[in-house]
Every structure is written in C-alpha cells, then in structure tokens.
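One protein chain omitted, others in place.
Take a look at chain A:
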Amino acid sequence: MSDTQTTPSQTVGPFFAIGLPWEDGHLIVDEDVPEAFDVIGKVLDGAGEPVPDALIEVWQADPDGRFDHPADPRGAVAREGFRGFGRCPTDEGGRFRVRTVKPGPLPAEDGVQAPHLNVSVFCRGMLVRLVTRIYFADEPGNAEDPVLLSIPDPARRRTLIADPAPFGYRFDIHLQGDDETVFFDL
C-alpha cells in the first residue's frame, strides 16, 4: 500500500461521550476574559429533530487575526487566556455551547475574510467530518467575504450567519432540510 494512502474516516459513533468531552472543552478562551460571550445552538436532523450525539469542534484566530501556529507565515502569536480551540458534545436537546471572543479578520489572496469560526461536526450517522463556518450577523465585512461570496446559491449564505442573542450569538446547524447549513469540501 502506498504511503500516501491516508487512513479513512469512520463515524464517531454513539458512545464517544465516554472519552472525548473535556470538562473545560467549551472554553475557547478562559471563562473570565472580559469580552467573552457564548455561541449556543442546536444540531438538527432532516426531520428537525435534535441530534443528541454530535460533537462540535471550533478552531479560530485571536482578536488580532493571529494563530499560535508555525504554519502561519506572519509568525506564531500566543495570547494569554486564548486557546483558539473548543469542543462540545450536544446534550439530549441537541444543544451545544462554546465560550469565545470574536476573531479578527484574516488576510487571503482573494480578499479579506470576515471574522469567523471554523467548525467541525461529528455525529453518529455521519461517516466523515462535516466542515462549516460561523460568521457574525453584525460584521459588515461579511458582504465582501470571499468564502460567503463563493457559495453558489446566495440564499444559502445566511445559514452561516450567527444572530446576536443576550448571551452572545445563536447558531443552529441543520444537517438536512429546507435550512440545510452550507458544508464545505476542504
């Protein structure tokens, strides 16, 4: 077998909750960071039923649009109280919650990317990871964002926009149905 044969993805299955959740997993930033807010939402299936056995993971830039990572040619930047990564299993009602701060915009060859969270969705029933993004409704840069603009059906772009809420932002993930969330081929 070739070395370049990558290992296939398989489902996370129904019982990942015995091992993958971390007590502090939902904290993308430390709990006491003053600007921190929650992103709360539900994962729903094609019948509109909550998905109680999904795992959400988030990866994002810091408020200056920087990453603590050597592959960023601008240099790695570590920030106090900022992890950049979060993980949350859904509960019986399909709900997840992560606590974070708004990332900065990101440079790209094809324009400036508006502030967004990179999201992975794993669940029983899916054999591969689903990749999506969370943008914020109050960011004017959304109108110029190259990824949002690349979505062929403009009506579907709103599925990636989180709405302001008293706790921060609300963002539901529809795996199927009329409001199916846009998922990406990465």
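Just so we're on the same page, a contact is a pair of C-beta atoms (placed from the backbone, for glycine too) under 8 Å apart; a residue touches a chain by one contact, two chains touch by 3 or more; residues count from 1.
Simple rule for what comes next: contacts and distances are computed from a predicted model.
UniProt records the chain missing from this view under the protein name "Protocatechuate 3,4-dioxygenase subunit beta", selected from "Rieske 2Fe-2S domain-containing protein", "ABC transporter ATP-binding protein", "Protocatechuate 3,4-dioxygenase subunit beta" or "CbtA family protein".
Within the whole complex, the absent chain has one touching residue among A:Gly13, A:Gly93 or A:Pro164, and that is A:Gly13. Across A:Pro34, A:Pro73 or A:Pro166, the single residue that touches the chain missing here is A:Pro73.
As for the chain not pictured, it touches chain A at residues 1-20, 22, 45-47, 49, 51, 57, 59-61, 67-69, 71-74, 83-85, 106-110, 112-113, 116, 118, 120, 122-131, 147, 150-152, 156, 175-176, 180-186.
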